[in-house]
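A protein chain is absent from this complex, but the other protein chains hold their places.
Here the chain labels run A and B in written order, and each chain numbers its own residues starting at 1.
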Amino acid sequence: MKRKSIFGAIGLGLVASVIAASCGGSSSSSSSGGAPKKGGTVHILSMGEQIAHLDPQRNYTGTDLAFAASTMQRTLTSYKYAEGDAGSEVTADLATDTGTVTNEGKTWAFTLGEGGTFEDGSAITCADVAYGVSRTFATDIITDGPTYAISYLDVADYPGPYKATADQQAAFDKAVNCVDKTITFNLKVPVADFNYTTTLTSFSPVPKALDTGEKYDMKPVSSGPYKIESYEIGKSLVLVRNDKWDQASDPIRHAYADSIVYEFGLDPSVIDERMIKDAGDDQFAVSESIQPENLPTIFDDEAFKSRRVDYYDPFVSYTNLSVKNLSCLDVRKALYLALDRDALRKAGGGPYTGDYADGFIKPALALDYAKSKMLDGLNADGTANVEAAQAAMDAAKTSCPDVAKHAADGLVYYYPDTPVWAKAIAIWIESEAKVGITIKGSPVEASKYWPTVMNPDTNYDIVRGGWAPDWANASTVIPELFATSGGFNLTRNADDPDYAAFDAAVTAAKADLDRVSQGKKWQELNQYVVDRLWALPGTFLKSQSIWGSKVGNTYQWGPYGSFNFGELSINS
Amino acid sequence: MTSTIDSIRDDGTGVPVTASIVGKSPRELAWNRFRKDKFALFAIGVIAFYIFVALFAPLICSALGISPTRLDGQALNDYGLPDGPFGNISTSHLLGVEPGTGRDILARLLYGARVSLMVGFIATFLTTTIGVVLGVVAGYKRGKIDAVIGRMTDLTLAFPSFLLIIALTRPFTQRLESIGVPEGNPARLTYIVLVLSLFGWVYVARVVRGQTLSLREREFVEAARSCGAGNSHIIFKELLPNLWAPVIVIVSLSLPGYVSTEATLSFLGLGMIAPAASWGVMLGDSVKYYRADPTYLFIPGIALIVLVLAFNIVGDAVRDALDPKGDRQNLL
Partner (left out) sequence: MFLFVVRRLFFAVVLLLAVSVFTYLLFALLPTDPAALTCGIHCKPETVLANRIRLGYDKPVLEQYWQFLRGIFVGRDYGLGQTAFSCPAPSLGYSFNQHACVTSLIGETFPVTAFLAIGAFILWMIIGIGVGAIAALNKGKWQDRFATGFAAVGVSLPTFYIGLLVLFSVVIWFQILPFPSYEAPLDNFSAFITAMILPWLVLAVLSAASYTRLTRNGMLEAMNEDFVRLGVAKGLRLRVILRRYVMRQALIPIVTIAGLDFAGLLGGAIITESVFSLPGMGRMSIRAVVDSDLPVLVGTTMVAAVFIVVANVIVDIAYGFLDPRVRVSS
């Protein structure tokens, strides 16, 4: 999944690249003693101007999903509302259980529980869930959301409920059909963990009569314990209790706070300062991340001990190489060996950035992770190995002179135009210059970065990468990042001679219904990519959070790498 | 007291010393007035110093053994912050190091001066040239041409210039690159200078037009015309020489504004591309280190303020020096 506003709000140069994300096993615990109390108003301080999308079918950012799912959008299944590893397990939400799978993984059925209601009091029906899922197909209006529904469901040529002909709608109704309270999904491919997919708000119910299409993003109808009172982009989003939500019907949410206020458009330095000062209403506030330059203040001082946490989020950062342009493994090796990863880490904040990655799957995905064999000569402390890099470049001059020349002339590196990246690119330029590789940095406006680099017409040699699994299975990592069918493959590796074998192995792994054996396959495929350096492994990212002294129940929610916003409480 | 007798005549009477009374040209008068202003002279010295270090930045850096791009991880602690007080000022880094990379701040300041001064001078040169040309033509020819230029002025002024400069940076830089300007910083700089000139000529033109309007009615122009002087002679030999005075004032007062604008654009991320240094980039980067490294916050700021102040003092002094009425006693 995407990270939330990675590049910050107003490109005023005040914003550092936010390394926010969700977490895996947490290191330091957070909740204060005793059961959380009810009442009070929680504030969330944000540097963004708005929540990217509140429309459940358009929401795809980790923090935003955590926010929406825990406050307003109930889904068929959900992650457990618990900290640590328990938080990555699936449990029932609107459904009575975590689903029944038949037909070798191609048919999934869920039965809706009793008592689920929308904020206007109407009952949530199976048709509402089906309608919600169908909206994903209207890709011209419902943009930016996860498209798993489109890739998995057994229906072709369905343009969404706004434009469908009777026949097309009928075809959809066959793929997603409702019998009383049971909704059945007929998939075109077997998906062993479809009940993890249904934790995404793409599968949240939407009442057809109240669907406002493009404008639903501003005022979605709530099925959860809170509803929108006001939403002003650039100012604030105010949630109040949804009095039509029935606690008895909801097995997971507690809704301690009376109201939740999201404050937008704040400068990140100002946010940190307010959280440090912890005065007035800021005692009831949480923030999304901490700027690297303020980490020493917070983590070197014992006074903050009870309201800070440092943990591994689910994100991995890495560097995509255009295998099409850099079709020579020696050059790719030289790039990796010459890179001063220690300097990059320091520029990002030092140890708080994270650990050097040995691949693209984080240890938190226990079944899918295995320690990889790293490139010979790569220093464990992250410093550059100039001799080995030079040797690789010398080898490249004979094995692939064209690519070597291209590297000496200038490799185009598209990077997001932020001050932190300006420093990172300077480090790249300096370290690669030592072995004769010229890096030409090409800044792209932060908000346009992904659309620009994902455009097949953009010609680059190197771009950045950052990813987290959409759920606890590397099937949302390896194929997404390195298969041509993947949604986020920036390596342009389709023409690599080793690709065909890779693709076949990926297909086999996806079809493997035995989770343990599937995990072993992902480990091998991870090693496969690391051996060929289609991308350079970077960092297993860490994240830090701080909260106000009167906020309770502040555990970091594993799958999303953020607070469980709907569960925050106020200790008076 | 010096002697008032020059020589003795034959009959014994003295020939008095008659100090030759040489009329001083307005230029000399102005220069004398200017010379008396100690602040202004000092400011000129400061400006000269800045220009000097900017021009010779590479030599100075290699002499001091510093570089604006070399990373120095040793000077940083584990968090990437300078590992000593005041941004880790030391003998190897006279003004400290940059957080995150460890690059030498003095070196970056010197190279940044080149960018800021270059933008300032080129933009000033372009706006002044365009402004003077259009202003003189409008003021001298009057009538239709004046009306057309006046409409151009109105149209240019109607746009919210700052917003447009920001909004059009990336697309226009791309356009420039596609027509052959070297990509990266040359294109960015070209864009900045062009767009500043596009909006800046108006102010120069207005003043010059006003001056031309009043000048053309003066006696010496009438005299020249009655002698049969053609338009181009009048413009070049009579008008322009009398325009340099207000133009110099404008130049010295607008240049710091352009330096300032470049700094603001860099601060917004629309200026120099990494790893190039400019004062605006440094200022923008330094802001978030107000807590962790406040020295970094002040150094580029002070450099900018001093330069700007110097130009303004010179500009004010020139204007005061050129204004003959300013010599009169203060009546009140």
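Here is the rule we use: a residue touches a chain if its C-beta (ideal position, glycine included) is under 8 Å from a C-beta of that chain, and two chains touch if they have at least 3 such contacts.
Bear in mind that the values here come from a model prediction, so they are computed numbers and not experimental data.
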Open item on the list: In the whole complex, not just what's shown, which of A:M218, A:I252 or A:A505 touches the removed chain?
Closed with: A:M218
- [ ] Can you work out which residue in B:V259, B:V281, B:I299 or B:L322 touches the chain that's missing from view?
- [x] B:V259
TODO: Have a look at B:I145, B:L194, B:A229 or B:L309 and name the one touching the chain we're not showing.
DONE: B:L309
Open item on the list: Just to verify: which one of A:I290, A:A334, A:L378 or A:A446 makes contact with the chain not shown?
Closed with: A:A446
Task: Residues of chain A (touch criterion as defined above) contacting the omitted chain - done: 2, 10-12, 49-50, 60, 139-141, 143-144, 146-147, 162-163, 211-215, 217-218, 232-235, 263, 265-267, 270, 273-274, 279-280, 445-448, 450-451, 454-455, 487-488
Task: Hidden partner chain, residues of chain B it touches - done: 39, 154-155, 157-160, 162-164, 166-168, 170-171, 174-175, 178, 253, 256-257, 259-260, 263-264, 267-268, 280, 283-284, 287, 290-291, 297, 301, 304-305, 308-309, 311-313, 316, 319, 325-326, 328, 330-332
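One rule holds in what follows: only the chains that are shown with their structure count from here on.
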Task: Whole-Å gap between the CA centroids of chain A and chain B - done: 49
Task: chain B-facing residues of chain A, complex - done: 11-14, 16, 268-269, 273, 291-297, 340, 342-343, 346-352, 417-423, 425-427, 429-431, 440-443, 445
- [ ] Using the touch rule from the top, collect the residues of chain B that touch chain A in their complex.
- [x] 69-71, 73, 76-81, 98-103, 170, 183-184, 266-269, 273-275, 281, 284-285, 287-293
